[in-house]
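Next up is a structure, given as structure tokens.
With one protein chain withheld, the remaining protein chains of the complex are depicted in position.
All chains are identified by letter, namely A and B, in their written order; residue positions are counted from 1 within each chain.
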Amino acid sequence: MFRLTCRVAWASLVRRRTRSIVVVMMIAVSLWGLFTMEGIYGGMTEQMINSAIRSDSGHISIFAEGYRLDPDLSRQVNNVAKIESQLVHAPHVSSYVKRLKQDGLVATAHYSRGVSIIGVNLLAEEKHGKLQGYIFKGEFSFGRKDRGAIIGFKLARKLHVRIGSKIILSAQDSHGEVSSVSLRVTGVLKTYNMALDENAVFLAEKKARELLAVEEGVSQLAIILHNDSQVAELQQKLRSLFPSLEILRWDELYPALLQSRVMMDGFNLIASLLVFCVAALGIFGVMLVSVLERLREFGIMLAIGTRFSQIRNIVFVESFFLGFIGCGFGSLFGAGTLYFFKVKGLDLSLFSDAFDEFGMDAVIYAIIRPSYFITAFVAVSFATFLSVLIPLRVLKKSKPIEAINQV
Amino acid sequence: MFFKLAFRNIIAARKRSSVTLFLTSITTALLVFSSAWMDGSHFTMIQNAVEIYPGYIQITEKDFRANPSYDHLIFDASFIETKLAGNDAIANYAARFESFVLFSADEKAVGGMLAGIEPVREKHLSRLFSSLQEGEYLDGDDTNQLYIGSELAKRLQLEVGDEVAFIGNGADYSFAADNLIVKGVFQTGLFDFDASSAFVYKGYFDKIMAAENRATHFIVLPKKPGQAEQLAAAIAADLGGQYQSASWNQTMAALVKAMKLDSFFGYITLGIIFIVIFFVIMIYTLLAVFSRIHEIGILRAIGTTPQQILTQLVLESSMLAFISVVIGGLLGGILAYYFSIYPIVFSGMEEQFKQYGLAASEMPTAFMPLTILRDMTVMFVLSVLSTLYPIFMVNRFKPIEAIHHV
Partner (left out) sequence: MNTFLTIKHIGKTFQPDKEVEVVALRDINLDIERGAFVVLSGPSGSGKTTLLNIIGGLDDATAGEVILDGKLLTGLSEVELSGIRRDHIGFVFQAYNLIPVLTVKENIEYIMKLQGRSQQECDVRCLEVTQKLDIDMLLGKLPNQLSGGQQQRVAVARAVAATPKLILADEPTANLDSKTAESLMNLMQRLNEEEGVTIIFSSHDPLVIAKAKHSIILKDGKVIADERTG
């Protein structure tokens, strides 16, 4: 019976070919657009979040108490070895890095700027956040004897320095004295993390310790996990182990990024809702007319003993066919487009200044989430179901048997 | 006769007409409002960014913008003063001298900008005065009094009346340092700016920094801010090749471009929604036209040419589209107008806005009749275009096929 229903439904769709094709195209094109939009906007947001995690916050960052409000050199994480022993043994942890930070002033012969001085271990940073991938000019190294510095590209632009330029870093050391060190720029970073691109001067941890007169202790421990679903769990665990430290997730450190993601999701949701409502209206129109046109046909079917429920099923199946075929093509094209942009990236270098302003990469790599397709499938099913309710009521009211005798 | 027929057919095909009317007018309203919203918010953002500190027009030495060092200062500020004073199109202007120094207070040392400004004129040129949070704004007879950004003050743990030292370079590259007393704290809402800027009276600054009659730049407020571009060009011509005069369009080029990018994404998203909507309009046109295919066949049989049928059907969709875009345009226009007077306020989104360098949470829409007309035209064309396929399709039938079409 079900097969027969499907055959009848299919046949009537084929009979009204143009109409069916237009409806399928409408669904396919709108889903294709939606998927592409979601994947690209999602990719944009994730890229920003990813940059922040890789270059700064990790999934979780550990600071001394009060450091976030007052990032002073006196507030340091001191029991580093104890924390490390925990991290080394935690199964979720992929990598972690230690950083020493202090605000200071960078000066060239002509310019000076307030900056954030960050002492790091490049090898660890590379293993941790693949920082080398962000090198924009120069090399990922502090040179021989650690006399080099890697700085953010916007800072480099403002200071008008090139690779090899001399810069002088000044900062207050742990004794409250202003001390300075002279370094040469060995690399320029473009991390798409605005705070770093505008303010960061990375130097070797050893140099930083000399400059700031800090022997042990770090300002920040950034941790990256294998799987970001375990972040909250690890945070809880570390908090219970080290109650005196500030242990924060990336989204607590970069609330704006999380807000972007929430806003983007909300925005996508509204756009999708609009699209689905309008698409449902389209299916509704077609199904209503197609039911009205066949009143006579249905009348004959009823007259020869078909039950109303069977006719109802035919109408449902027709509508679902339209929806699912459209959904299938839309998903196929959408996934294809997203895959293309995931691999090749969407190059919007035309707007590269603007992306720099927003702190984003002008080449956007799309993301593909199964949830896009699942949501769309559910929404299309729902839309097709809703759109035949009224046509079916019309059909029931119109007493199709009487229609046989009408011309 | 075609008009009469078109009109009656629109009335007769109620379902198609109402769906088209509804969708097209809503879509037009959506587009009109979105444009007004995007233009408005972008305008507000740029205006904010411009008015907080950078100003509509900046005058610098010709190479300063490319290479902002003390080698490219304005070395004869009084020459520019006289020139600007004689220009009727200028509402106000002032000189500034910006330098980067290390502030140090008790146990804290933070790098930041220290700039000498003309407090009285500056009141009319930027939002420094109106952003006063605590204490007092600067005066024209101040000495070592400092007007400091709230975040910078926080980082240095300074309150009004506290003392802070600075170390920097004078205009002659000499070492310069002094003790300053916090006179006032300002908060513009632009986090970065508030976290890195402090100001003193330029008369005092010039003595300490050896900067008499020098400036890094002048800022100019035009009488008509909308004509900043032209005024900047006029000033440039007046000052000669030694100086550069740039409007906000150049000084904030990245922000302007960023806003364009935002519009670009906005229109893409709208575009996707529009595609679906016009598909639906096409579907309803298809249904309506095919429900009349028999009638069209008869018209053809009694001698109406395909051309005339085409005219007839296109006239119908054009009339529908026209009514729709007028309704939609009015609706969107009213909304755009309303929200230009009573702006939408975003509370709780400051964090998000700060990320984009925004200090405002109030976003009026831009009510611009020309843009509304442009959007209405676009929607009219799209609406008519989406009906063409069904119309051409039905017109391909031979009369006899049309009459017998099921």
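Throughout what follows, a contact is a pair of C-beta atoms (placed from the backbone, for glycine too) under 8 Å apart; a residue touches a chain by one contact, two chains touch by 3 or more.
Every value quoted in this text rests on a predicted model; they were computed, and no experiment measured them.
Visitor: Where does the absent chain make contact, in terms of the chains shown?
Guide: B
Visitor: Of the listed residues B:Gly203, B:Pro225, B:Gly266 or B:Pro306, which contacts the missing chain in the full complex?
Guide: B:Pro306
Visitor: Which listed residue, B:Ile298, B:Ile323 or B:Leu373, touches the chain dropped from view?
Guide: B:Ile298
Visitor: Hey, which subunit B residues sit against the chain that's not shown?
Guide: Missing-chain contacts on subunit B: residues 1, 4-5, 8-9, 11-12, 294-295, 298-308, 398-400, 403.
Assume only the chains that are shown with their structure count from here on.
Visitor: Averaged over CA atoms, how far is the centre of subunit A from the centre of subunit B? Could you give it in whole Å?
Guide: 26
Visitor: Taking the complex as given, what residues does subunit B use to touch subunit A?
Guide: 15, 19, 23, 67-71, 99-102, 104, 107-113, 155, 157, 167-169, 192, 196, 253-255, 257-261, 264-265, 268-269, 271-273, 275-277, 279-280, 282-284, 286-287, 290-291, 349, 351-352, 354-357, 393
Visitor: What residues of subunit A sit close enough to touch subunit B in their complex?
Guide: 18-19, 22-23, 25-26, 29-30, 33-34, 37, 41, 70, 72, 74, 103-107, 110-115, 160, 170-172, 176, 178, 194, 198, 255-256, 259-260, 263, 267, 271, 274-275, 278-279, 281-282, 285-286, 289, 348, 351, 353-359
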